[in-house]
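Apart from one protein chain that is not included, each protein chain of the complex appears where it belongs.
By letter and in written order, the chains are A and B; residue numbering begins at 1 in each of them.
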Amino acid sequence: MQAKKTLLRRALEYEPILRSERLNVWYGRVHALKDVDVIIPSKRITAIMGPSGCGKSTLLKAFNRLLEVEGARIEGKVYFRGADIYSGSADPNAIRRKIGMVFQKPIPLPMSIYDNVAYGLRIGGVKDRRVLDKAVRENLEKVGLWEEVRDRLRDSAFNLSGGQQQRLCIARALAVEPEVLLLDEPTSSLDPASTKRIEDLLIRLSRDYTIVVVTHNVHQAMRLAEHVVFIFEGRVVEQGEAERIFENPKSILTRAYIRGDFS
Amino acid sequence: MRRGSEILIEILTWLASLIPAILAGAIISFLLFNGASTISWKFITGFPEKGGLEGGILPAIMGSIYVSALCMLIAAPIGIGAGTYLAEYAPENVFTKVVRFFVELLAGIPSIVIGLFGYAFLVHGLGFSILSGAIALAFMILPWTVRVSEEAIRAVPREYRYASLALGASKWKTIRSVVYAAARPAIITGLMLGLGKAIGETAVVMMTAGMGVAGYIPASPLDPARTLPVHLYLIAGEIANTSEGLRMAYGTALVLIALFLAVSIPSIMLRNYFTRRLYGDAG
Partner (left out) sequence: MKTDDAVKILTFLCAGSSILVVFLIFGYTLLEGLPFLAKYGLSFLTGLYWKPYTDPPQFGLLPTVIGTLSVSGLAILLAAPMGVLAAIYLAEYSGSGLLKSFIESATQLLVGIPSVVLGFVGLVFLVPILAKTFGGWGFSILAGGIVLAVMTLPHVICISSDAIKAVPRDYRYASLALGASKWQTIRRVVLPAAKSGILASIILGLGNAIGETMAVLMVVGNPEVPYIPTSILDRVRVLTSTIVIEFNYAVWGSDQMRALFAIGVVLFIITAVVNLLAFHILGGRIRAKGI
């Protein structure tokens, strides 16, 4: 369901917002990512795909500096709008506000629905009730949750279904007004109906935000991605325009993976 | 700006976490400093003279050893048995919850109440004696031995049990040969910690084992006995105002805490080492 564009237009619109350069990551002795150079184009949906354990989630977490919280060792650079996010003067908290993340298992914070969405704003120092109310409503509307929860904003977020919780997490992440949204297998714990809702949501959001989705489901990648990165055993095998990669992959590995020979 | 307050909080909490270490160190050094001069071979092996103002504290040391050892002899098997039941056999039902609650309840009973009970229940039958003291003390230590045993047995990985059962061993054989062997270090160090508590307990022992017969080392479990903590309390209360009495008191306190540390430090360090090995830093 991707819009057809002329080759020239596509090339012109390809502005990288995130770029990694010789990125290497170690978990203890395990070398999880090896010399990874990727480009994430702005305001597109990029799918990072590959078999399980290949390092896709690791790469994602490298983008918002959540990796170091897990104790991994990181070498190399990651540029966000041209500036290395791992430089000594960079503020990880500020980076995470610009580059948000949604996790595989929905993680609602132990508070009400309202407080979940407002959390990021309160962290930033916003106290004005009206500003918060407006932001909560807008972001819940963006994810299509507003009508479902408007009467129970004070309820615990745990009362929502899995699919609703995940949409809540997306709304919560959007409320901080990031430029990039990272999603780590966001639908793998959800049923098909919720999965479809979220996929449609991501496509809508990609007009305004850069979306990076990690997925182990090739078909999901085919449905969503405009740009694809294929990772295998910690290395980038191929990356580029989704259409090109799915129709005419350069590497045998990619071809085999797309065919479903292994996952 | 925000970074500054972040660092401040970390420092503040770090300082707070140091307080127990500082306190423990200060107390031990204080006793060491003041009591070291009293310690001598005569002190440890001699008998009290002049009403405790001079001489040694051998009866108290022996009393402590007898009472604590007998106490553990009673509390350890029962505790291990209860721990085994809770970890291996008990279904997750109301009764089990009740048992756990009563274990916690017992742990929370003030030592003085147990002392009163010991006096009413035991002393009238057995008199002030090592036996009375050991039984009452065992009641006090029991919750600890239960908790420690249960935790140690639970920590044994399920795979060991499966492997043993798959080879045809019965449940009891599995527990006896596999589970206990694997849980042994944890149980032993836990029991040692319990011993440390038993050594330091005063009120219960004073009301059940009595204050000992002056100048005699108890010869049978039915003899009254004075333990180190009781001796310390009595000296401190009655004659600490004289300089000799004070010296004796410091010496007694030092011996008591040395005994306590000798039992507790190895077990604490061993337990922390094992926990770190099994669970990493999250434990």
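Criterion: contacts are C-beta pairs under 8 Å (C-beta built on N, C-alpha and C of every residue); 3 or more make two chains touch, one makes a residue touch a chain.
This structure is a prediction, so every number in the text was calculated from the model and none was measured.
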item: Candidate in contact with the missing chain, chosen from B:Cys71, B:Ile114 or B:Ala209; value: B:Ile114
item: Missing-chain contacts mapped onto subunit A; value: 64, 66, 69, 93-94, 96-97, 100-101, 103, 105, 107, 109-111, 119-120, 122-124, 169, 172-173, 176
item: Chain not shown, touching residues in subunit B; value: 2, 5-6, 9-10, 12-14, 16-21, 23-25, 27, 30-31, 34, 77-82, 84-86, 88-90, 97-117, 119-121, 139, 142-143, 146-148, 150-151, 170-172, 175, 190, 193, 196-197, 199-203, 206-207, 229, 232-233, 236-237, 240, 246, 249-250, 253, 256-257, 260-261, 264-265, 268-269, 272, 276, 281-282
